[in-house]
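With one protein chain withheld, the remaining protein chains of the complex are depicted in position.
A and B are the chain letters, set down in written order, and residue numbers restart from 1 in every chain.
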Amino acid sequence: MSETAHTATPQDPQRLHEEMQEVWGNPRGLKALTIVNHTTLGLRFMVTGMVFFLIGGILAMLVRTQLAFPDQEFMSPEIYNQVFTMHGTVMMFLFAIPMLEGLAIYMIPKMIGARDLVCPRLTSLGYWCYLFGGIILVSSLFLEMAPDSGWFMYTPLSSGEFAPGPGSDFWLLGITFIEISALSAGVELVVSILRTRTRGMSLDKMPLFAWYILAMALMIVVGFPPLILASIMLELERAVGMPFFEVAAGGDPILWQHLFWLFGHPEVYIIFLPAAGIVSTLIPVFAGRPIVGYRWVVVAIIVTGFISFGLWVHHMFTVGIPQLAQAFFSAASMLVAVPTAIQVFVWLATLWLGRPVMKLPMLWILGFLIIFVCGGLTGVMLALVPFNWQVHDTHFVVAHMHYVLVGGMLFPLMAGLYYWLPLFSGRMPSERLGRWGFWLTFLGFNATFLIMHWTGLLGMPRRIYTYETVMGWEIFNLLSSIGGFVMSAGIAMVLLDIALHFRFGRPAPRNPWNADTLEWANTLPPSPYNLVSLPTVHSRHPMWDDPDLPRSTAAGEHGLPGAPFGRRELWGSDPLTGKLREVIHIPTSSWWPFLAAAALAVVCVCLLVRMYPLAGIATLTAVGLLLRWSWENGAHPRAAPDARVAPGEPPLHSRTMDGPGLWAMSIALLANGSFFLSYLFGWFYLWTVSPEWRMPDTSPLSLPMMLMAGVALSAGAVWLEKLVNGLRRQDDRGLASGMLAITLLGGAQVALLVWVIWQADLAATETAHDAVLLLGLIYVLLHGALGATLTLLQALRVGYGYVSAEVPFEPAVVARLWRYNLVVYWIVLFAVVVMPMWLGGGA
Amino acid sequence: MAWLWWGMLAFSTVVLVVITALWLYAFRGGRRVDRSSRDEQRIARRWIIGGGLLLPGLSIVVLLAFGVPAGQRMLPLPLPDGQQAERIEVIGHQWWWEVRYPEAEGGEVVTSNQLVMPVGEPVDFHVTGEDVIHAFWIPRLGGKIDMIPGRTNVIRLEADFAGVFGAQCAEFCGAQHTNMQLHVEAMPRDDFEAWLAERQAPPEQSDDHAAARETFVEHCASCHRVAGVSDGQLGPDLSDIGDRVSLGAGRLAMEEGAISYWLRHHQQLKPGNRMPSHDHLDAETLDALGAWLETLSP
Partner (left out) sequence: MMRLALTHPLHLVIGLTLWSLWFVAIYGGLSVACAVAPPAPAQGALTAINGVLGLLTAATTALLAWLAWACLQAARDELGRPRFVAAVSAGLYLFSAVSTLFVGIPVIGVPPCL
C-alpha cells in the first residue's frame, strides 16, 4: 500500500481493481464466516429467506391439504395448530422482513454510491442472529414442539397454564433473537442512507427506493421494540411467574394484544413499503421516463410511515373497546388508503406519459397491481367497524391479508428479483419459463384466495382444523386447495427459472434495462467494493446523465479512487445537502460478530431448556465479546491508527465529532426509546384499565435512595458533557481521570439501585404491580451498568491512546447514552414512584 | 348489514376494474404524441389529485358516514321507553359454552352449549371467558365480541325471525377451537318464558336409574352439575342434557345411545377435550349412565 498521489486522471483499471480487491476482498474457506461485506451478506439474507419461504410454503400446502375435504384426519388438531402457527410465523418473521432487508442491504449502498453499509460488522451480527434464531424456531417443528397458539400468540392461550410445553418459549425466544437482527439492519440502513450518500446526492435527489427503505428502516426501529418488550414480559411470566398478563394478579391479557399489534400493524407496512419502492424503481425504467410526482411519492411514504402506527386497534375491534375509540381507529385505518392511492395513480400517470415496454418484471408489477388494489379495497371494508365485527376471524380476513401481503410483497419482490438479476449473476433472465411461472402463480393465487373471501362470508372461521359437510363449504375449500397447489407449481417454476439462468442466462450488457439509478454503474456481477471511484451526482438520474459511468468509475476518474491507505473507505456526506463531510473508514472481516451471535444463540437455547445458570454465563460471554469487538475502534491499530487522507478529501470520521457512529447511537436509542415508551404504556395501561389492578398505598421503593441514585447519574452525565465539550475545543485535559470518576458515579447509581430493589422486597410473582415495577428498575439498572462500563472502557482507551484530542469521537457517542439514561431514569422515578404517591394507589 | 356489504362490493369491483383497465390502456397506448412538459405536468397532476386524493378521500368519507351509525345498533344504550333488554350471560370455556339466565322469573336458569332467546326484541349478551379468550358470534344476527377472562363485554343482538342459528367460537382458543359450537334458537316471548319455566325445577328422577345416578355421583359429580343431584362446576351443566341437539359442543348429534357412545369415544371424537377417558368403567355401566342422562329433560 504505497501512498501514491491520486488525481482525477485515468489509471489502469486492472491495477486499481487489484488494489481494491486486496483491501476489500472476502476471505474463503472457514474464514467466510467472518465476512462483513454487504454484497455477500445481502445475498446470504436473501438465500436464507428463500429457504424459509419454501418451508413456510410447505406448511401452507399442509394446511390446504387438511382443509381440501370435510372431516379429514390428515393431521391431528395439535399438529394442525402447530402447522398454521408456524406458517404465519415463518412467513412474517423469517421470510418477509429478512428477505426485504437482505435486498435493501444488497442494493442500498450500490444505489447511493457507497461501497458498503456504514456498520459492516453489525450487518454480520444481524445475519447470524437471523440464521441461528430461524434454525432454533424451525427446529421446534421437527421436535413436534412448535408453538400452537396462532402467530400472534394471544395470552392466556400461550401462557404457562394453557400452553405448558416449550412451544411458546420457542416462539418468544426465537422471535426476539430474530428481531435483534431486524433492528441492527434497521439502524444501519437509516444511518447509511442519511450519511453515506455520494457527493451531491441531496435529499431531493435520492432515488425513491432509498426513501422507501429509509421509512421502512425507521419503522422497524420504532415498531419492533413493543413486541420485544411483550415477548420479554410473556417469557418472564412463563419462566419466572411474573404475572403481567394474569387477571387475578392484576395483569391483563389485552396488554399483550396492544403491544403485539402496536408492532403488528406497522409490520404490514414495513413489508409493503420496500415492495412499493421496487415498483417505484421499475416503473420509470420500463416507461422510459422519470417518475411523475416525485414529491407526491415522498409525501405518501412519510404519511404511510406515521399513520400506520395509529391503526393497531383495528385488529382488536372485538375486544370491547369503546365505540368512540373504535371510530378513531376506524377513520385512521381508512386514511391509509390515501397515500396508497396516490402511489397507484403516480405509477399510472408515469406509464400513461411514458412509452412502456412489457418485459417480464413488468408482468409481475401488473399482477401486483391487480392483487394489491383488490386487497386494499377489502382492507377499507375491514376498517369499517360493523363489517369488521361480522367477518373478523373468518376466512375473509385470511383472504384479505394474503391479498395484501402476497400482492403487496411477493409480486413486487419477484419483479425486483428479475429486474436486478444481472446485478446478482451478470446474466439476463429468460422470458419464456418466467412467464409460465408468473401466470401459474397469478392464477393459482387468485383461485386460492378470491374464493376464500366467499368461504369467509359464508361464516367459515379461520384456524379450524376441519369442518362438516352440512356447512356447504366443501367445494370452495377444494377449489382453494387446488389453487394453492397451482400456485406452488408456479413458484417452483420461477425458482427453477432463476436457478437455470445462473447457468444458461445471456450475459448482461452494461445497464441492460437502460435504468437511471447508480447501482447499474457497478460491474455485472458486482465486486465487493462496488465502485473503484465514487461519482458526483447532479440529478435524480445519474445513469441517464452520464451513461459512461460504469467505465469512468472503474477507471478511477472520480472521487476517493482505490485504497491507497489500505483502509476500507467511503464518503460521509451531509444528510440534507449531500456535501462531503468526512471520509469514513469501516472495519474489515471479523470473528467477533459470529462469535457474539453464537453466544447469544447459546443463551437462547439455555433459556429454552431452562438451564438458567448456563444462560447467565453465556450472556456474560456475549457481553464480553461485544465489548471486545468495540475495542477495535478509533486509533486502535486494527482501525485507523494514522489519520492520513488523500489531498482534497475531508478528514477521517474518527477525527471528527459527528461521525456516523453518533448517528447509529442516536437511532439505536430511538429504538430503545420506543421500547421504553412501550414499557410506560404498559405501566399506565395496567394502572388505569386492568380489571384487578392492585397498588399499595405507599410505594415500596425508597424515594430518598432513588433520588440519591438520580443525583449520582445526573452528576456523571453533566461531567461527561463537559469532557465532550472540552474535546470539541481540542482540549483533552483530565479526560482519563474524568472518565474514571464518571464510572464511579455510574457505579454509585447502580449500587444504590441494587440497594433499593433489595430493600423493597417486591412480590414480583404475586402482583402485576410489583412485576412491572421490578421490570422498570432492572431496565434502568442495566442501562446504568452499561453506561458505567462504557466510561470505564473509555478511561482505559484514553490510557492506550486510542482516544484523545486528535481522536475525540468516542466520548461523544458514550455521552449520548448517558443523556438517554438520565432522561429515562427521571421519567421512571416520576412515573412509578412520584405519580402513585401523588394520585394515590386506587385509580 | 347486507346492503352495506353489497354496496361496498359493487363499488370496489368498479374501482378495481377501472384501475386495471386504465393500467392496461397505459401499457397498450402505443406511440404517443410528444407533449410539452407543462402539459405532462398538468395531466399527471390531474391523475394524482383525482385518483390519489379525491377518489379515496370521498370514498372513506361516505363509508364512515354510513358505517359509524350502523355500529350504534349493537351498543347497549338505554332503550327508549324504559324497557329492559333481556339479559343473557354466556361464558366461554375450553371448549364449551355456559349459558345463564340470571333474570329468569323464579330463579336463575343454567344450561350449556345451547342458547334460547326471545325473538323480535333486543337481547343484551354479557359475555366473558373462563380460561382463555374466546369470541361470541352468531353470524346471522350480527357482529362478534370477545370473551375475555376478567372482563365482561356486552353486545346487543336482536333476532328478527324465529328459528335456529348456528354459532361458533370465533377466537382461536386451542386444540378444540373447531368443536366449540353453540346451538341458538330464537322463539316468541311466550315460548321463551315457558322454556325457562320448565327448567326452574330439578328434573324428575325415577328409581329405575338409581345405580346410574350413583355412578354419576361417584365419577362425574365433581365436574358436572345436575340440578338436585350434584353441583360440579368444571364441566357443562347436564340438568337438561336430554333435551339438547348435540354433544361435545356440536361434535355429535344427539340421538338414542349417543351419550354412551360419547362417553366411550369422546377422546377420539374431540381429541384433547378436558374430560378424562372412562376406560376404567365397563360398558354396561356407561350404557346405564347414558340411558339415565338421556332422561334428563324438562
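Brief remarks on what is shown
Assume contacts are C-beta pairs under 8 Å (C-beta built on N, C-alpha and C of every residue); 3 or more make two chains touch, one makes a residue touch a chain.
From a predicted model like this one, the values you see are computed outputs, not experimental measurements.
From the set A:R28, A:R295, A:R432 or A:R729, the residue in touch with the chain omitted from the display is A:R295, counting the whole complex. From the options A:T65, A:S139, A:S202 or A:T789, the residue with contact to the chain not on display is A:S202. Of the listed positions A:V357, A:L620 or A:V689, the one in contact with the omitted chain in the full complex is A:V689. By the touch rule set out above, chain B reaches the unshown chain at residues 60-61, 64, 68-69, 72, 75-78. Take chain A: the residues that touch the chain left off the picture are 202-204, 295-296, 298-299, 302-303, 305-307, 309-310, 313, 322-325, 327-329, 331-332, 335, 338, 575-577, 684, 688-689, 843.
Just so it is clear, only the chains that are shown with their structure count from here on.
On the side of chain B, the complex with chain A involves touching residues 1, 4-5, 8, 12, 15-16, 19-20, 22-24, 26-27, 29, 31-32, 35, 40-41, 43-45, 47-48, 50-53, 55-57, 59-60, 63-64, 67-68, 70-72, 74-75, 94, 131-133, 135, 137, 139, 142-146, 148-151, 153-154, 166, 168-178, 271-272. Here chain A touches chain B in the complex through residues 76-78, 81, 148-150, 154, 156-157, 161-162, 247-248, 252-254, 292-293, 296, 300, 318-320, 323, 326-327, 330-331, 334-335, 337-338, 340-346, 348-353, 355-356, 358, 362, 366, 369-370, 373-374, 377-378, 380-381, 384-390, 392-394, 457, 459, 461-467, 691-692, going by the rule given at the top.
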